[in-house]
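Selected chains from the complex are presented in situ; the others are not included.
Per-chain numbering from 1; labels A and B assigned in written order.
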């Protein structure tokens, strides 16, 4: 099982949700973060002094998936959250050792079903 | 203090204070409706408008709008810097309060009118360009129309147009200008494809509530004395706002299966807009009708606007333009001579409707054209819109280097 974490633009959430739904991937968790990347942000100079804004609002989206779904989900998130502008964000994959569904106590694959 | 009445002066000054509160309240109403990255900028735009137009008003605005009439079209420059606008009453405008009390009360209307247009430009206009727009619009659009309708000698006033507290001057004017603005400025990036949900419903309600509260000053204060007409205006204002809020709430319930909070708040504003020209002229049943009508009509106008994919982002046209138009015409229908001395169609004076239609038409036409001209000029010279990158990052950060809250 894997945990896919994606940092996306807040305005892209709806698109990503719809796209994930359309490939049958219903479960997801989302929260607000702020981030800075390598290039994004703006800066301006006033009388020799530089001012910079670099921490921008983003959303972090997490999906727990079976190993064999990873690529499809990855692709789906990538396509649906892309604008092509700097600041679109990153996706990472973490390994999940086990999962539990609180309601039933089911573990592993069954916890997701 | 010959002629100055304490009760009336207290009334008009406190009404002015209430109306002042409306513009920042509008900032919260509008601010709650935009995405969080633009919330502080939206509030700031309204707040800065207060400061900007206040200064403009004492320097030249009041003179242009209410100064000695030149051919019914505009006031003269005799009252620049409030020269000659003193503390003695000016019987042309109000006999029992200091002239400056009338001036400052009117000033609050001059502030809120351009501020209303902000709802059409949020989330994408450069802050500096917005300030320039407001100062030019105040001068070339607001001051003129205010003169025509309200100044002694103004040509629409001479025609007999009824506008108790600003249906044409404030609401149609700003609503139509908003439409022009939305057309020139274009849609927000991602409009129609990405989600642009309001970020703070509680601010929308807070703003609406303070607007409602302030509107008592706006409408009832426009009687310029604390007596029967002010009371009538107070009662009709509250009644129309309530009826429209209920109407919009029910519309949203039927249409989307849930009673929308934002809808109910918007409905209240629509009712307040529609009753504005009528407040001191109609009775309470007239107010109920105007209110319910506003709730329904403005709801439909907003639906239509969204179908047309015009990004008048916060529906200034749908609420103020259409609500004001409905109110101005309804005034010609429902005006009850027992309330404010003027009779509408229902009381045998069908001609009033025609006069009202004239005032409405003139305001639509002039406001639309003049706003377009100002915007084109600014777009060509300083540029109206932020860059796409700034728009994506949000105006709070890019225009002010501050964020709403964390």
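Methods note: a residue touches a chain if its C-beta (ideal position, glycine included) is under 8 Å from a C-beta of that chain, and two chains touch if they have at least 3 such contacts.
This is a predicted model, so every value here is computed, not measured.
Undergrad: Since only one copy of each chain type is displayed here, what is the full stoichiometry of the complex, written as a formula using these labels?
TA: Written as a formula in the shown labels, the complex is A x3, B x3.
Definition applied: only the chains that are shown with their structure count from here on.
Undergrad: So how far apart, in whole Å, are chain A and chain B when each is placed at the average of its C-alpha atoms?
TA: 43
Undergrad: List the residues on chain A that touch chain B in their complex, please.
TA: 9-15, 42, 51, 53, 56-57, 83, 85, 87
Undergrad: For the complex, give me every residue of chain B touching chain A.
TA: Within the complex, chain B contacts chain A at residues 35-37, 190, 193-196, 388-390, 392-394, 397-398, 401.
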